[in-house]
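Here we show just some of the chains, and they stay where they sit in the whole.
The first chain written gets the first letter, and so on, giving A and B; residue counts start at 1 in each chain.
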Amino acid sequence: METRIFTGFMKHPSDFSELDAAISRGEIDPFRIVAILGKTEGNGGRNDFSRDLAVEKSRQVLATHLQQDPAVIEDRVLLSFSGGTEGVTTPHYRVFETRGTFPSAPLYESRLAIGRGRTRQFLPEEVGTMTMVEETAQTIRRILEQARIDPHDVHFVHVKGAIPYEWPPKSPRNSMAYSRGASALGVALALGEVNQHDLNDDMILQDYALYSRCASTSSKPGLSYSDIMVLGNSPWWNGNLVITHTVMQDILDAQSVISLFESFGISSSQLYKEAIAQRIHGVFAKAEADPRQSVRGYRHTMLSDDDIDDTRYARCVVSSILAAITGTPAVYVSTRAEHHGPLGGGPVAVILSIS
Amino acid sequence: METRIFTGFMKHPSDFSELDAAISRGEIDPFRIVAILGKTEGNGGRNDFSRDLAVEKSRQVLATHLQQDPAVIEDRVLLSFSGGTEGVTTPHYRVFETRGTFPSAPLYESRLAIGRGRTRQFLPEEVGTMTMVEETAQTIRRILEQARIDPHDVHFVHVKGAIPYEWPPKSPRNSMAYSRGASALGVALALGEVNQHDLNDDMILQDYALYSRCASTSSKPGLSYSDIMVLGNSPWWNGNLVITHTVMQDILDAQSVISLFESFGISSSQLYKEAIAQRIHGVFAKAEADPRQSVRGYRHTMLSDDDIDDTRYARCVVSSILAAITGTPAVYVSTRAEHHGPLGGGPVAVILSIS
């Protein structure tokens, strides 16, 4: 079994012509598409309609090729578009596709493996509680088993998290922050990044010393279940890609990212060259404007600027640094990083081709 | 003769308490201050009042210590505050001060040298023309002579350029862009970066293949003369600081900046460490959102975002990259870079302590 990644670029949030053409010419088998993760050029906030447009159009393209109703496409394909292409970030999407079947025995080397699954439906009052944490963890364990990925070889868990509709709103934890935070802790629990006994309802969104190094969670108002995609390496998978990850300790921590490449035999002087950019098939990161309003002792103004939202700044900073290191601005940086890495920092996952 | 640099941090655009204290305790001799360059937290645009506040307050502090009328302070000290501390950039200022006198003979090694001067007053119709270019160049030559800096050892020329008041407005070139562009070409001419015969009125703001690698120009409506500060290295100066510069070929060109440090014996692995940040006493750069709307073939959205001005994005991108490389967010990045480096790129000057 192999994971392939097709990268498409958008002239507009509704432009999926490259995906369409790739399917038409046989480069992508639409029936094997697992997920599409992309960055669209809206503001990433509540009035960001670029994401809706992207989901609408990508769904139409897939529906045409799959000869299915657009309404059921998201049952088979996880569509996750994150708004905000500040600075150099180029609007783009990565299409994750599988090919082949599992070998009869594990191979000598591990390659990029992908799994997807859904939690059960949540009740509004369950969001942001240990119930959500545990169901998320349980779902991830199930995904890992099906995809034959060992928890220690997981490098990226993307959760499109639940915020079930509730009117009138009664559950104080049925919010975006609580949903994201609980999902992240669910990831941490499933991967052994935290201990079960350290988790309880009270520490959620309180004890930020407990976090995941692999999570990338968002939350979608109206979604009653969480949709999860896992990326890791597994000897049951072949192909040309591998994934790795690190954690930026703060928003300027380029060193951690450079070290990650060095562990692949790519020295810092080799970085920045075109040849390396060509080998990169995914960069996913979480960014956060340090709530303590400083970075390395220096005051920052991201949280005191009433003209521009801090999430736009945080994405801009991290995407600039990652684009400069990798040589490609096709980076997926999202914000709001509760329980994702330490305060002010965040996880970074990178998918590389082996050669 | 020695150039010293004191770095102060601002809790607010009106906060010059660190400068005040430094003068009071004798760390700075107010009579030897040549210039103060700082970054304040406004939007860098027309309605940025953080700069006015900073000029007002720094002037008051100096006036008190110099026992002079605030109104005449700028005759002796160049006050240049650039707005826009997007992303991680920390609001700060660098105070340039001289100490001692020239030695009787040049020393073996060159150290940071500083000079300052003013052009004559310009007529509105002279702005943005070869007249301005040549007067700017002439003034710079005069500054270099007084400061004993060889043109080839210049690394940074900061021009607070003229846009004389004219009502009703009649001179089409009496604008911010033309003023900046002509000033930059004046720098290029004085330093031998361009040939006299390649310059004429028509190529100003037209032929961007001609540019300076050291210029940092701005323009101030109402100013009738240009105020110029030059930084370079000279064997007639001693002290602990040196300056160097490079040009980012595009907005992601971290490699050029890293190479600049390597030429000082600081390897890329040494960068990012605290010890290096401590040695940095100035980082000055020009940033620009590539007007061709792409970077390395990838579309960027900085010029199509009607919610946020492209200058804010450009400063954010470059300052993030420079702060990540140097380990310090005390970077001075400004925008609008006509004839400063190639299209989409810009000069970067760095001041380091020798050890």
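In this section, a residue touches a chain if its C-beta (ideal position, glycine included) is under 8 Å from a C-beta of that chain, and two chains touch if they have at least 3 such contacts.
For clarity, every value in this text was computed on a predicted model and none was experimentally measured.
Q: Please report the number of identical subunits in the complete assembly described by this file, where 2 are shown.
A: Number of sequence copies in the full complex, not just those placed: 4.
Operating definition for what follows: only the chains that are shown with their structure count from here on.
Q: Taking the mean of the CA coordinates per chain, how far is subunit A from subunit B in Å?
A: Taking the average C-alpha coordinate of subunit A and of subunit B, the gap between them is 40 Å.
Q: Which part of subunit A faces subunit B closely enough to touch in the complex?
A: 9, 11, 41, 43, 85-91, 251-255, 258, 268-269, 272, 277, 295-296, 298-302, 304-305, 307-308, 312-313, 316-318, 320-321, 323-325, 327-330
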